[in-house]
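To start, the structure itself, in structure tokens.
Complex shown without one protein chain; remaining protein chains in place.
After this line comes subunit A, so read on.
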Amino acid sequence: MRRVPHLAFWISLFVALFLQLVMLPDSIANVRPLWIPLVLAFWALQEPRVPVLLASFLFGIMLDVLFDSVLGQHALACVLSTYIVIKLRGLFILFPLWQSTVALLPVWVIYAFLMFWIDGVAKHQADVWLRWVPVASTTMFWPLVYVVLESHLRRRHRSQE
């Protein structure tokens, strides 16, 4: 039985939080991918033994505080998107990488929609169209995140055997 990679799990999430917060020039700030949901989706798919649902709640709350949005907004979207990925894991796990890239697209759409919807309920009007750009960039970054984290996991497993 392989050990559960708890340390890698939490470190990867904090790296994602860092990437989410690091300052970007204004021109590309709108295109920043949704790093936290990306990394959460990877762990939900690849390693069901880590507490990914709880982590998505905690990191969602952190995002809420750091972005000063309504408390629970990012948490709700993170938990829901993670839950969907865990539920459909049996399906996703059979796909090759490029198919899973496309198959995860609805998850990012749901995430972006929840952001948009809760902002609407909280009377925070924002630009409607630019809001959906991260869906595309997140989709493009999925293969990268997957390959990097997967290679780490594989190396770890090899060293344990």
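Here is the rule we use: contacts are C-beta pairs under 8 Å (C-beta built on N, C-alpha and C of every residue); 3 or more make two chains touch, one makes a residue touch a chain; residues count from 1.
We take it that contacts and distances are computed from a predicted model.
A chain of this complex does not appear here, and its UniProt-recorded name among "ABC transporter permease", "Cell shape-determining protein MreC", "Multicomponent Na+:H+ antiporter subunit D" or "Transketolase" is "Cell shape-determining protein MreC". Here one chain is not drawn; of A:Ile11, A:Val102 or A:Leu130, the residue touching it is A:Leu130. Seen from subunit A, the chain kept out of the figure touches residues 1-2, 14, 17-18, 20-24, 26, 29-30, 32, 47-49, 53-54, 57, 60-62, 65-73, 75-76, 79-80, 83, 86-87, 92-97, 100, 118-119, 121-127, 130-131.
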